[in-house]
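First the structure, in the form of structure tokens, and then the observations on it.
Missing here: one protein chain of the complex. Every other protein chain is in place.
The chains carry the letters A and B, assigned in the order they are written, with residues numbered from 1 in each.
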Amino acid sequence: MTPSLEARSLSLVRDGNVVLNQVSFTAAPGEVYALLGGNGAGKSTTLLTFLGFLQPSGGKVLVGGREVAADIEAARAQIAYLPEAASLYGHLDAYENLSYFLDLAGRKVTRAAIDAALDQVALPHAARTRRMQAFSKGMRQKTAIALALLRDTPILLLDEPTSGLDPVAIDEFHDMVKALAAAGRTVLMVTHDVYGACQVADRVGLLRGGRLVGSFEAAEGQRIDTETVHAAFAEREAA
Amino acid sequence: MNTVLLIAREEWRLWARSRVVLVAALIVAVLLAVTSAITAARVGDEAAKRTARQASAEATFFAQPDRHPHRMVHYGHYAFRSPPPLAAFDPGVDAVTGQSIFLEGHRQNTAMFADTRSGADLGGFAALNPANLYQLLLPLLLIIIGHGMVLRERESGTLAVMLAQGQSGLAIAGGKALALAGVAALFLLPVAGLAGFSVAAGEAPLAAAILVAGYALYLGVWVALVLAVSLLVRQRSVALGLLVFAWLLIALIVPRLAINAGSAAVDAPGKIESDLVMLAQQRALGDGHNAADPAFDALQKQVLEQYEAASIEELPINWRGVVAGYSEAKLTDLMNGYAEARMQKEAQQSRIVTLFGLVSPTLAVGASSRTLAGTDLATHHRFLRESEALRFDFVQGLNDLHAKALTYADDAARSADPEAEARTRVNADAWRLLETFRFVPDPATQRVARAGLPLALMLIWLAALGGVIAVGARRLRP
Partner (left out) sequence: MSAVLREARFLLRDRGALLWIMLALLLSVAATGFGIAEVRDQRATIAELLVEDARDRANALAGQSDWGGAAYAAFHLTYAPPSEFSFAALGQRDTAPWLHRVRMLALEGQIHEADTKNADFGLIGRFDFAFLAAAVAPLLLILLLHDLRGQERVAGRHDLLVATAGKPSRLWLPRAGLRFAGLATALLLPFWAGAAIEGAGMAKVLAASALVLGALALWWLIIELVGRAQASPPVLLTALVGIWLALALLVPAVARAAIEASTPVPDGAEILMLQREAVNGAWDLPKEATMRPFLAAHPEWEPLGEVTRPFEWKWYFAFQQVGDGQAAPVAKAYREGRIARDRAAGIAAFLSPTALVERGFERLAATDTAAMIAYEDAVRAYHGELRAFYYPMLFRDPPYDPAVLSQLPGYTPAQ
């Protein structure tokens, strides 16, 4: 099967600094790939190259088997992107925000579908017609996740998706990600949360200083061992 | 007090390292320097030229040959309005009003040939002078430098740290105010320099000092406004947008709306319009050239009685000259009445415009600046009044000559009899009766008194903004 997302010897130089160096990995439909790393490891940068916001200085990135640079628009159309600490418009309520963004993506979605997605992320009914500037960080994140769900794209790019969520919501979110993968979607999430990555990902790539320095794969029917990854992460961070 | 200074110093250090601040300040500084130098040179040149013209106009008058005095009444004279020394900083209405008036008998001419009439028209505010830069550009510079003073601390979280360390909101606001006021003070140097230059050129130190103080007050108002917005608004881009908008309103829109309002509120008739009304009255006064005009019957009776003569031929003085002087005086009374009314209407309009200074300190500082520089409308009116007095004096001097140095018989016969005509020519030495005229604006104390209202308006602004800042600073939260 063609991988939905692929980085092939991806390198990126910005302002003379090497941000990504020969990074290669793939993520196939039905798979959750987690890029794990500390601050400045190049995690979010990797996501932005898949979205065509940054051009690789070397190597290439492919979405659905096609190089992103060849048709940025087509790549973006296949991707739902959840930025870190996503903030939607504060002066609009949840419904208005979602219909605005979905309209922007060229999708017509019924109110019932929006409600269903908001149910899925467990945003309380009473909150949905309130302006989002009154939302807590968790509620904002939930609404943004609902947007990613409603986009109904084959690929999801999640940037620190669980930051700001309470432990219960994190668990629910992880279940949701797994369910999405089970339904055939490709999920690439970047995080610095070792535990969360191991919980939800089929494979974990450890990114450090722009290099992919380790790769962990779950044994059949099991989760990735958190201790192993944590040890590697800590060792590399200390190095 | 120490904290205040510390905070201010921190701010200065930050600005000194900001490229945006440095570039903006440098551009404004260069503009100010270049404009000041050019304007000072141009106005100085203009002043010398007009003074020379005034002197040459007088010399030409004196150099006229022997002739009938009434011919000199029509030959006339010129009055030039020389720009005062501070016009090098604020040329004011000089470009808009004509700079010279032709003075002749029986007429009050307008000041002609304003610069704007032959100027290259490039729209609204195409004139650059130091005063304009101070009024329009410096507030923008203060906005760009200062809008983030408090907000930056808030956005970076340092405000919370400062407050947690026990620094009071008032001390923080004081430090920021001092920092921006320091920049404003630095930029007051060019105007202070030009003021000093003008004192050396003969301007009263009082007027020059108050002019600088007026700009200090004006920049103070903007410092306070910038600080108040930075204190009260929570987002940096909103603060800057708001301040730019305030600038647009205060510096560009309100002044012009004030002009519209002044023009709509007080209908000041143009000179042609009021002259027309006057002409009807003037005809009733009689034609001074025609001594037989029945309008002079009463005068004739009175003069005959005074000299105990039976007819005008027996009078020891020239009846024609008497009539000329009498009718000139009457006519001048009438013309002055209309001119005075017109000037008062204009002054009324300008007062309305100045009162809009309550909404726009830019208008207030403009009014005080022009007043103190001696380039305001009132000074132009003074020029009109003084040149009129000059006109009346020499015309009446000539009319007196007409009455006393000529015989009635010769005067009456001169159109037909060349010998009589020769006897009506007065020796050219008599033309010395023309007084030398060098226009100077009102004394400094009067100008300062007149600038009191706009200066007070700016003080009101400063006090009100100071109150807002004090309240905002006391309630300052991270």
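Heads up, the rule we're going with is that contacts are C-beta pairs under 8 Å (C-beta built on N, C-alpha and C of every residue); 3 or more make two chains touch, one makes a residue touch a chain.
Model, not experiment: these values are computed from the prediction.
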Out of A:7, A:20, A:88 or A:158, which touches the unshown chain? A:88
Among B:366, B:441 or B:472, which residue is in contact with the omitted chain in the full complex? B:366
Just one of B:40, B:240 or B:434 touches the chain that is missing; which is it? B:240
Chain not shown: contacting residue from B:13, B:117, B:301 or B:438: B:117
Residues of chain A in contact with the chain not shown: 48, 51, 53, 72-73, 76-77, 79, 81-89, 91-92, 96, 100-101, 103-106, 144, 151
Interface residues of chain B toward the undisplayed chain are 20, 24, 27, 31, 38, 53, 65, 67, 71, 74-76, 78, 92-93, 95-100, 102, 109-114, 116-128, 136-137, 140, 144, 147-148, 236-238, 240-241, 244-245, 248, 252-253, 255-260, 262-264, 267-273, 275-277, 279-280, 283, 346, 349-350, 353, 366, 377, 380, 414-416, 418, 421
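Just so we're on the same page, only the chains that are shown with their structure count from here on.
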Please report how many Å separate the Cα centroid of chain A from that of chain B, as a whole number. 69
